[in-house]
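Can you keep this structure in mind? I'll have questions shortly.
Every protein chain of the complex appears in place save one, which is left out.
For chain A:
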Amino acid sequence: MIQNTKCECGHQNPVNTVLCESCGKPLIEDQSMEPLEMRYDGVVRRSQRGTKSVIDVVWSFFSSVKVAIYLIFLTLCGASLGTIYPQENTFINIDPATYYPETYGTMGEIYYTLGLSHTYDSWWFKLLLIMIGTSLVICSLDRVLPLYKALSKQKIRKHERFISRQKIVYTGEIKGIQDEKEAEKWVEEFSAILKKKFYRVTTDGSALLAEKNRFSRWGPYINHIGLIIFLLAVLLRIIVPGWYMEQYMDVLDGDTVQVPGTNYYVENEGFTVEYYSEDELAEETIEKGKVIPELFETKAVLYECVENCNDPFMEPILEEVTRHPIQVNKPLKYNGLLIYQMGYEETPLLRSVNATLKGRESGEEYGQFVLEMDNPKSNYEVGEYQLELVSYYPDFKFENGVAGTKSSDPNTPAFIFSITGPGLPDEGEINMYFPIPQHKVIYQEDQVNEAAGSTLVIDVGSMQDVDFSIYTSFLSARKDTILPMIWVGAAISMIGLIMGFYWNHRRIWIRMDGKQLLLGAHSNKNWFGLRKEVALALEKQGIKVEPKSLENEVKKS
């Protein structure tokens, strides 16, 4: 069917246009008098044009608000699935394949198998987000371009049917108007009144168009631009390596640890925790025997590696860049890198001892040496004696006559030295040493050494010679280069919302046909305010009307 799309005013409209682009005459012929559908000023949108190629079908799919709502709904449903059980990335050290079934049973296994334990990284979640982005862009473009075109070339003298079918309508005869000249004068006066109300007024003979706050129509689209920037930022965060990083570190009191994947090192110079005193806590909490920390803090120093960074045999040379006491929500900040306090754990571990070499019989002290538990040196010089560390078991065990270690943590450190020096055999004297007193007893250090014929004793004088670390501080390092873009997106989106919410686009059309005044007005919201404004303006011209009576009474059937 070929549709005649030429309006009687002579304007050629595209197929499916609702209101003539030029004079506003309703093109869909019906005899009803109910208010017109004014969306996008009745202009046809790209997605509604007649011919449909494949690309047009895709285009109109994404331009549909209904589709957008379904997409948002699906995304929300998907996102809520991710909240059933904790996500994988909220744990620091687990194997998800075993963690979920063990903790949540069969449901946990299903959850893990379906990949819901990493919902927000899954391909379908990302695809949904991208589809929302596509829909945002296409929906906006499909509407904003025709709307812009329609609003920037408005005809002043509109068709009678266009004006009389607005939601606010006034019609009446003006007494004393004889000819066109007087009609134009009346319109001129009315225009002056509207101008005082901050309307932009254009006249065409005895026809008038007054308009204000057109910019509020762009609010939703500016909001969409903000959202698109926001979504793009989130995507870039995923795609560009190095723009977003999150790493976890366990730093023992006194240790220095490399921030994984960077050239930075963090030292925990001291960890402190303050607990609430009993009178600050609720009765029940005390009964349960809980202690609740009030404040915990890591005195952190950040270093940057300047030399030997990736050399497996050289100690990296570090340069201090900044220091800061890290508390919860008070991170260390340096060059876009943020180090947060995540938690802590009581992990009493021996770090080093300042040991003394003594004679077994005489008790004479020959000297002291520092023995580290983490990675001890293999040779020591104490007075006239040379100590060679033959074996070191950080977590000593003795099973089936064989010595070994249970783990690599120094829980039960045991050292075997070969000592040479004055009065000792050339091949060395073997000496076993347990730094922690109770282990000396359990593994019978003295008896073993005496049986081996050792004449020396290694011992620690006082508690001052022992370096103990009580706490491990859990830190997280984050880097988010794209964060400013997210803020910009959010700010633009907010500006758009404010534009659309706090202002409304008001238009008033007038045409005089002889004595007959025909006035129509349209707003996108706050009709009450517009009615009042129109009534006041008419009153100044000597036409008394109740604001309420301006409402176009024809109800939608």
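Convention: a residue touches a chain if its C-beta (ideal position, glycine included) is under 8 Å from a C-beta of that chain, and two chains touch if they have at least 3 such contacts; residues count from 1.
Keep in mind that, in the parts below, contacts and distances are computed from a predicted model.
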Omitted chain (choose from "Peroxiredoxin family protein", "Acetyl-CoA acetyltransferase", "Redoxin domain-containing protein" or "pH regulation protein F") - UniProt protein name: "Redoxin domain-containing protein"
Omitted-chain contact residue, chosen from A:Ile130, A:Val328, A:Val370 or A:Leu536: A:Ile130
Touch with the omitted chain, as defined above, among A:Thr119, A:Ser352 or A:Thr405: A:Thr405
Per the touch definition above, residue among A:Glu109, A:Asp374 or A:Glu551 touching the missing chain: A:Asp374
Full-complex contact with the absent chain, from A:Glu109, A:Asp395, A:Asp467 or A:Asp480: A:Asp395
Option touching the unshown chain, where A:Asp121, A:Glu160 or A:Glu365 are the choices: A:Asp121
Touch list for chain A against the chain that is not drawn: 46, 55, 58-59, 95, 121-123, 126-127, 130, 133-134, 137-138, 141, 235, 238-239, 310, 312-313, 374-376, 378, 389-395, 404-408, 416
